[in-house]
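Below are the structure tokens for one structure; questions will follow.
One protein chain is absent from this view; the other protein chains keep their places.
Right, chain A next:
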Amino acid sequence: MGYVAVKGGTLAIEESIKRLKFERVKQGRTIEVEKIQAGMRGLIDQVMSESSIYDETLAALAIKQAEGNPEEAVFLLRAYRSTIPRKHYSRVIESDEMQLERRISASFKDIPGGQILGATTDYTHRLLDFRLMEETDESVQEWLHQFHNEDSQNEEQVTDLTLAKVLDYLRKEGLIPPCENNNQEPDDVTRESLEFPSTRSQRLQILTRGQTGAVTSLAYAVIRGYGALHPTVGELRVGKLPVTIDHPTSEGNDEDSYYIGEVQVTEAEMLMPVSVEKEYGKKEMEFEIGYGLCFGQNETKAIAMGILDNCLEHPNNEFPSHNEEFVLYHIDSVESTGFISHLKMPHYVTFQSKLDSVRKTKKEERQEVNS
């Protein structure tokens, strides 16, 4: 009989996976996917947005499997996404078709259609609600019943609420310069890798799938002092957008297109005051736009994306936040967590090689001292 290499890797992995499952279920209770879907809207929205895949059920499953760790859940969904063939591209969606659930402007108080708070934590007191420790399905259903009763007593039921954009209103007033529709076919960063200088469609795609924390931190740096931009929320919307695809034989025909569902998104249109040079060196203040859009209700991320979009429209190597390579290469969750965590892998050969160089320099040093 010949020699057998030192085994161990395979068995160790199997045992480790068993251990991981134990940690997930050790209390003898399991959380149903539908319960996650019912009660973890915030996490589901964040995970769908960073994964660039819109499916609440799959997101809930990923969250269950990842034991609620968003970095791991996003990783699972992205890997799943790689196996799905791309069958269609949707038709262009005009975001003013959004069925509004929430819409505010921090720039103008009186906007046509009014400010609609919708569901927001903005004005809650962040006090732990200990009553939730006792909350049951029954108590929730009772509350719901009451809520619907109250609602039906209110005179008019508003459904399908769409409103004109705040910024369009400002354009009509001449306060911000008109902008042309850019009908250039967008690039798809998941089908063709990013090259620099990047196009706006590439930038917006990378920003919208960026890790929430990373996007927020970089935008925070911009408004705090690195880039000195002070933006205002022109309009922030949360609502549903209808998604349609072309009939395979009559492309571009609106009549024949198919409605395939809707996606909830957060949209932020940011206004940045800038001074522009006019004739004879005269300067004028104007507003520029930064645009943010992401899946689900992710308001901080959408606003931060709007800020970074504007920064990247005006490259400035003085600030990392205005450098497209710095921002776009480092905000992806799967990429950053993957490379950081790869440091846990064995580096025996590479380290041995470095060791050899270190020894060589030491040896030469010693020889020099001796001679």
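Throughout what follows, a contact is a pair of C-beta atoms (placed from the backbone, for glycine too) under 8 Å apart; a residue touches a chain by one contact, two chains touch by 3 or more; residues count from 1.
The rule is simple: contacts and distances are computed from a predicted model.
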Report summary line: Answer for the undisplayed chain, UniProt naming, from "Protoheme IX farnesyltransferase", "Putative membrane-anchored protein", "Carbon-phosphorus lyase complex subunit PhnJ" or "B(O/a)3-type cytochrome-c oxidase subunit 1", is "Carbon-phosphorus lyase complex subunit PhnJ"
**Report entry** Selected residue (touches chain absent from view) among A:Thr10, A:Gln27 or A:Thr249
**Finding:** A:Thr10
Requested in this report: Extract the touching residues of chain A with respect to the undisplayed chain.
Outcome: 2-10, 12-13, 75-76, 78-79, 81-86, 189-197, 325, 329, 334-335, 337-342, 345-358, 360-361, 364-365, 368
